[in-house]
Each structure stands twice: as C-alpha cells, then as structure tokens.
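For chain A:
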Amino acid sequence: MGLGIVKGMALTLRHAFRPIITTQYPEEKLVPSKRIRAPQLVWEEDRCTVCASCAKACPQGNITIVSEPLPDNKYGMKHLEIDHGRCMFCGLCVEACPFDAIHMGRDYEQATYRRSLLVLTREEVRLSEKRKASGYFRPRFEAEMPPQTLLIYGEKKGK
Partner candidate 1 sequence: MTRPLAGAEVAEGVQGALPGAGVKGEGGTIWVEARDLLPVARYLKEEPGLAMDCLANLTAVDYLDHFEVVYHLLSIQHNHSLVLKVRLEGREGLGVPSVTPLWKGADLQEREVYDLLGIAFSGHPNLKRILTWEGFPGHALRKDFV
Partner candidate 2 sequence: MALRTEPIVLNMGPQHPSTHGVFRMRVTFDGEVIVGLDPVFGYLHRGFDKLAESRTYTQFIPLTDRLDYLASMSNNFGYCLAVERLAGIEVPERAEYIRVIMAEMMRISSHLMAIGFFLNDCGAFFTPLLYMYREREKLLDLFDMVSGQRLTYNYMRIGGVSHDLPPEFLPALRKFVQEMPAFIDEYDQLLAENEILLARSKGVGILPREMAINASASGPVLRASGVKWDLRKKDPYSVYPRFDFDIPTAETGDCYDRYRVKVQEMRQSLRILEQALAQIPEGPVRAEGPHLVRPPRGEVYSRIEAPKGELGFYIVSDGSVAPYRLHVRGPSFINLTALREMCLGWKLADAIAILGSIDIVMGEVDR
C-alpha cells in the first residue's frame, strides 16, 4: 500500500545530503550572461549622429530626441530623454541603430524610489566607467565580459 510513498520519502531524504544550490544574493552574486539586457540603456555620444532611428524602432516610443543644426552644416543633439520606466528592454533600438551608438547596460540593480528618477537625460545615460555596456548585438563589448555562471556545471556563484 505505502510503497510509492516510501520511495518518494527515500528520494527526499537523499536530497537532504545533496549540496545546496541556492545563491545567497547580496553576499554571493551570479555573473549574468554576456548578452544581458539589463534594465538600463547606455548612449555613446561620439558615435551618435542624431538620426533617431532608435526612437522609430522603439515599440513604446520611449526615446525622445531633439536635434539642432550646428554651424558647419552638421547636426548636434539638443535634447535626449529615455524613459526607463516605460521601457521593456527589448533591445530593438540597439539592433536598429546604424552607428552602434546605443547599447544595453550591464547593471541590473536599478531600483529607484521615484518613477520620475527613471526618466534619464543625456548626461545620466552616457557610456562611462560606472555605466558599462552589455554585449547584446555588440561583439566588441561581449568579448570583454566575464563568463556567465551556469547551474548546469554546478556553479552557484560568480568566480
């Protein structure tokens, strides 16, 4: 009668002697994928030609770009605003940009206390030491990112 139950109990007992596989988040952290689409966009000023193809590609229309004519018939960026609150980080803008000027970010700890803080302007979105770019559609960044921790190899936390 109870054979099935006994076999099940034996299995759970066997699990008690297996290593713990959960990661203690703040102390131990996993290294994310090299192509991580973190909730963060990064903008490279010197590559951007203000063509706004990223704004057109966005399904939500979160990127507002205003350009202004510069003296020697060049175009300069007057105003850039990316609303990270409405953005779903699908990466279509990164894919659509012809000059590889906008990238997905790497850092996933982006919580803020006010929704208005999520609307980032030009200064806050710039590529910098603190705000690195992820390897999504950018092989040059993908090369420099650390290898991902994979549970399939039993890795529990980043090396």
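In picking the candidates, the idea was that all candidates are chains of the complex that A comes from, given by their letters.
We take it that a contact is a pair of C-beta atoms (placed from the backbone, for glycine too) under 8 Å apart; a residue touches a chain by one contact, two chains touch by 3 or more; residues count from 1.
None of these values were measured; they are calculated from a predicted model.
Of the numbered chains 1 or 2, all belong to the complex, but just one touches chain A: 2.
On the side of chain A, the complex with candidate 2 involves touching residues 1-5, 7-8, 11-12, 15, 21, 32-37, 57-59, 88-92, 95-96, 104, 134, 136-137, 147-153.
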